[in-house]
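The structure follows.
Note that this complex is displayed minus one protein chain, with the remaining chains in position.
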Amino acid sequence: MLIFELSRPGRRATSQAPLAAPAAPAVPERFRRGSRVPLPEVSELDVVRHYTRLSQKNFSIDTHFYPLGSCTMKYNPRASNTLAMLPGFLRRHPYAPDQASQGFMACMYELQEMLMDVTGMKRVSLTPMAGAQGEFAGVAMIRAYHRSRGDEARTEIIVPDAAHGTNPATATMCGYTVREIPTDADGDVNMEALKEAVGPTTAGIMLTNPSTVGVFERRIKEIAEVVHDAGGLLYYDGANLNAILGKVRPGDMGFDVIHMNLHKTFSTPHGGGGPGAGAVGVSERLRPFVPVPVVDKQGDAYRWLTDKDLPESIGRLSAFAGNAGVLLRAYVYMRLLGREGMPRVADFSTLNANYVMARLKAKGFDLAFPNRRATHEFIVTLRRQAKENGVTAMDVAKRLLDYGFHAPTTYFPLLVPECLLLEPTETESKETLDAFVEAMGQILDEARNDPDTVKGAPYTQPNRRFDEVRAAKELDVAWSGSIREASVG
Amino acid sequence: MLIFELSRPGRRATSQAPLAAPAAPAVPERFRRGSRVPLPEVSELDVVRHYTRLSQKNFSIDTHFYPLGSCTMKYNPRASNTLAMLPGFLRRHPYAPDQASQGFMACMYELQEMLMDVTGMKRVSLTPMAGAQGEFAGVAMIRAYHRSRGDEARTEIIVPDAAHGTNPATATMCGYTVREIPTDADGDVNMEALKEAVGPTTAGIMLTNPSTVGVFERRIKEIAEVVHDAGGLLYYDGANLNAILGKVRPGDMGFDVIHMNLHKTFSTPHGGGGPGAGAVGVSERLRPFVPVPVVDKQGDAYRWLTDKDLPESIGRLSAFAGNAGVLLRAYVYMRLLGREGMPRVADFSTLNANYVMARLKAKGFDLAFPNRRATHEFIVTLRRQAKENGVTAMDVAKRLLDYGFHAPTTYFPLLVPECLLLEPTETESKETLDAFVEAMGQILDEARNDPDTVKGAPYTQPNRRFDEVRAAKELDVAWSGSIREASVG
Amino acid sequence: MPFIPHTESDVREMLDAIGADSVEALFDEIPSALRVDGLRGVPPAMSEMEVTRLMEARAGEDATCLNFIGAGAYEHHIPAAVWQIATRGEFYSAYTPYQAEASQGTLQLIYEYQTMMSRLTGLPMSNASLYDGASALAEAVLMAVRANRKSKARKVLMPTSVHPAYRAVTRSIVGSQGIDLVEVPFDRASGRVDVASLSGFEGGDVTALVIPQPNFFGVMEEVDALTDWAHANGAQAIGVVNPVSLALLKAPGEWGAKGADMVVGEGQPLGAPLSSGGPYFGFMCCRKEHVRQMPGRVVGRTQDADGREGFVLTLQAREQHIRRSKATSNICTNQGLVVTAATIHMALLGPEGLERVAGTCMNNTAALVEKLKAKGFEVAFSGERFHEAAIRLGADAEQVMQRMADEGVLGGYPLGRDDPDLKDVLLLCVTETKTEADLDAYVEALETAVSSVR
Partner (left out) sequence: MPFIPHTESDVREMLDAIGADSVEALFDEIPSALRVDGLRGVPPAMSEMEVTRLMEARAGEDATCLNFIGAGAYEHHIPAAVWQIATRGEFYSAYTPYQAEASQGTLQLIYEYQTMMSRLTGLPMSNASLYDGASALAEAVLMAVRANRKSKARKVLMPTSVHPAYRAVTRSIVGSQGIDLVEVPFDRASGRVDVASLSGFEGGDVTALVIPQPNFFGVMEEVDALTDWAHANGAQAIGVVNPVSLALLKAPGEWGAKGADMVVGEGQPLGAPLSSGGPYFGFMCCRKEHVRQMPGRVVGRTQDADGREGFVLTLQAREQHIRRSKATSNICTNQGLVVTAATIHMALLGPEGLERVAGTCMNNTAALVEKLKAKGFEVAFSGERFHEAAIRLGADAEQVMQRMADEGVLGGYPLGRDDPDLKDVLLLCVTETKTEADLDAYVEALETAVSSVR
């Protein structure tokens, strides 16, 4: 039942708006709204009950193991939420003058400093509001760099075929042509193809390391040399930073610019699809170009640097200073972990991934890169099961829901057929992983002996499998019923 | 799975205790604990996931209609929770000096004043921590009153047979003998029996009005006269105050002392069984005896009155000043309702009860008191169904769970066979009530046509019906497993 | 109309179904002479926004001082997860789990709570909670009288090292039941009960002896000797303990040769904020043979019709709604939500965490005592301490505390409030929440205040 279907004319949560109806405001006729907005008319209890019950229909980290590859679904500390929502932080207007903002700015400054150390970069800007916006900022800085040198010939961005879809999309948004290069059988970038691809039109390369196929790009120094020698810059997609936190730093690998998904590595909540935060870090040569604002410290006082201070900046990406509340959550998480906690994240996320990989292999699953270490994630391919039993990666994913586990990422990266990308994260216990492996083993048995059961899954959720074609064809993105006539049973 | 069964030696939520293990504290051997407390050893995620999932196994007001008679399960405003948990309130130590407590004390003083007005009493003490403790305070004050007059012969408390079990239990705790009087067929106190019962040994009478059978005691003034003429006092059990809020005041009916269940009438949360708050109010003659502390106002300053100020007080009932956080929630609720909102509570809780009563009667249910108005609650008796179909009140209660409704109160009051006591409360909408009535109608059909289905209910909950005899006989109130050897699947 | 969903047409349709002309008509059985016309003492309604502003101002008035008061209510870190989960609607807005099948969340949680408390105290049986520590002691006294069938005297020995408010509450509650509460003085040098001082009661009929650990002054009592004395004299041994201290101190179930018979205490240090004194919760554990004398609700594990395990309220035959005037207590609602928080709190701390908290509290208190000694202050009692210390100031402690509060430091509880001989003694408490800098701030504030008062 939709909230609109609970609506009755005249019903209201009266405490929530001014008690006295205001005198008719002086809106001239030509600007005035014709009729009242048809929002739902419901009581406070209706709202609380409706959304509380809706929430219970979700799988989430707080209720289920959620090994969604590339998304780093680890425990989101409850303290981060409490502390970012302290009244002093919630009430601060983004244009409050610096003298009334030193507490908040101190947190942001220290967050910038910590992220610089973690990535080995020379300046950090916190303003991008998600990973994709961080990517945009990164590529825009590469462009600004080449332009500042009068190097206008560089029109191409190189992207491995296994890259996140955001990478080529971002390059296009920045006015670049995308040149894809293939991945070797063992998951590394194909060096021959890279060498062929680079040249005077190369603006840069976008890489993830560990890569999207779950392995560490071993020849990263060589790649950096090839690209740098050709006059290009290296962009680091920080989606997989969790795997190497405190172990290797993108700056040390030779990257010029990085975005970090704070909602992955630094455990801010995913919130059903955001908000994220996509802070960017840059090497020395890109320092002038970072998006504004950033926080500077002068003596004991913090102040904002804007485009007046950084005239070569690529500019603003958000109306104010990014997703401040998300940044505060990341700050809290980093202070809780501290310098000791950072490498442990890499240690145990890697341990968990390799453990699940080893056990799934023992259960009879095929690995996409059987000769490689897993990083914090790894890929299983269901190609054999699809061929032999007609059971696809999607079927296995849906069947996992019935066993009480969220599915891994399916069909990404595109180059591995029928793939599942699994990322257990460091916060899950061996017992949980073992239970998951057992479920996977049972599903494999079902695939062999009773494939229709797997193909028909799920059976235990609020809905069976959906008709997605119908959703796109008979598009229904907003309820068209009338709240005035709604009838409720 | 129990939290203990998730335990593994050495696992910890490390952020939650001092990071550095303290130097061995100087506990002499003879006082020292032998071995570490065998609490569960789990991670923070384990705890969050375990208790989040456990919570989802509960019915609650926020998720289900909960017409539990005599419990007033109405919407608990979320604002009450937020505002009572403001850091300034949470941090206040109960022994903080008055100068650092004026904000809190102002709330308590105003709450006392509002409760006096709502009940028509002359002084209110907020310290009792639940209805039953309020009852205790009330009867103790009656005792203190008679003693202060040297009237030691009054050894009996009169209680109607339909009273809450707490009434006779309280009278006994206060050293009184209980004398029960019967209820008339139409739900009023039997006046003849009352007149026979009163006399020089009568300390007082404990009444609820509206009574526990869901009707208003029409001859209350006559009862008050009879008891007062015999030298007894009248005690008002405030469990049903919701029905008459702003309509009639116990003080005006002639009551000398009242306890209020703030978690019912003033909508503080029931919390899975508390905390409640059982403020007491008294007439002029009982003013000297109220439990301490109470808040007084002198000029602009608030101060605590203790037994030094009120030497005839029955004393302290809690270590500090009662369930302060619950009192703050009640205060917020009363300010939200205001003087206009109070009588509406009575209006609409009464309307809802009479509506459901009328509709259930039309569906074929038998009412315990068919000739009376319902107050905020009313009684259905399943005597006929029990005899004809073998379906009891308990069976109907359990079957309601399958329809997504919490059950009404069953088998109380004891004098009505196979009874269900229904209290819809004012915060439920007509649509919800209609859906409930339809479910009841269907269950009645099932009782006639398929009684075994009803008798076997529930089917949709985490468990089927429990073996309560086994629970009491093979008593298992604490898990006896060892966390060291626990095995988890 | 806040919280009332009725539209005008709803009201009309409902009245039609009832067969009444107006809502007012539904009140026609109430004698009209009794009807009240408006509530003048209640202010007009406010919007949530207005109440929010009012309450934020009120909460802001109560200065956030650096708190060193303990005396029965202790400031500890409470993990953020605790109340975020406890206030989930499914816990917050449910009631007592009368319908067990639809309340397994609350019921399993209470069963886990009972298990934790049983493990903490070393006694096998726990109830689902009582109101607070003080009223729990009163209930324990009543329970001891019921449980000790051999004793006819209804005489309970109550050391004056028990929290004065607990003694007062016990008097209020058991006062009308013919129970003889005899106060036993503590030793003025050590700050604890000297077992020898009980000799006058030997050979007489003593129903029970109350044994606080640590006691009101933070001093450790000779629990083994006291427990053995009680048993040797046919009395029940009732422990009153701080649950956090039990991470370090001997479990009551192991006191003396046979262990305490029952133990109660204030649950607040296990996850309840100071919050002006409540809601907290009282806990109670006892030996197996006394379980049917225990007041309050108890959850038990059992099986359902399909043989699956689950949890129900049990032993309801003791309770008032069944036994009425013969019930073990009139208790009905208890402190469920705070117990929910405490269970989550204990799970988050775990055995080692709780031990670290207790150890840090104890060490911090010792550190402050050392600093104060270095400044020439004396400790009033020689007995070993947990996390409180009674400091002799050489000045009126009530005045000193007031002066310190004006400077933003809550210095402690002036013991002269309950004992005129201790007018110059302040009872302070240092928990794990305090840093070295806080201790120094305390010393400075105390010295300043003392010198201004002397």
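By written order: A, B and C. Residues from 1 in each chain.
To be clear about the criterion, a residue touches a chain if its C-beta (ideal position, glycine included) is under 8 Å from a C-beta of that chain, and two chains touch if they have at least 3 such contacts.
Everything numeric here is computed off the predicted structure, so don't read it as measured data.
Undergrad: For the unseen chain, which displayed partners does it touch in the full complex?
TA: A, B, C
Undergrad: Which residue, A:G131, A:P160 or A:G232, contacts the hidden chain when the whole complex is considered?
TA: A:G131
Undergrad: Of the residues A:V226, A:L241, A:A330 or A:A407, which one touches the chain left out of the display?
TA: A:A407
Undergrad: Among A:E41, A:D256 or A:E418, which residue is in contact with the omitted chain in the full complex?
TA: Candidates A:E41, A:D256 or A:E418; residue touching the omitted chain: A:E41.
Undergrad: Looking beyond the chains shown, say which of A:A169, A:L367, A:L415 or A:A435 touches the absent one.
TA: Selected residue, touching the omitted chain: A:A169.
Undergrad: For chain B, which residues reach the chain that was dropped from this view?
TA: Here the touching residues of chain B are 8-11, 13-19, 42-46, 48, 52, 77-79, 81-83, 87.
Undergrad: Which residue numbers on chain C touch the omitted chain?
TA: 47-49, 52-53, 77, 79-80, 84, 87-88, 432-433
The definition used in the following text is that only the chains that are shown with their structure count from here on.
Undergrad: What whole-number Å value describes the gap between the mean CA coordinates of chain B and chain C?
TA: 20
Undergrad: Can you give the whole-Å distance between the Cα centres of chain A and chain B?
TA: Inter-chain centre distance comes to 47 Å.
Undergrad: Suppose each chain is reduced to the average of its Cα coordinates; what separation in Å results between chain A and chain C?
TA: Chain A and chain C have C-alpha centres separated by 46 Å.
Undergrad: Of all the residues in chain A, which ones touch at least 2 other chains?
TA: 8, 11, 15, 43-46, 48, 52, 77-79
Undergrad: Give me the residues of chain C that touch two or more other chains.
TA: Answer for chain C, listing residues that touch two or more other chains: 1-6, 10, 45-48, 56, 79, 81, 85, 89-90.
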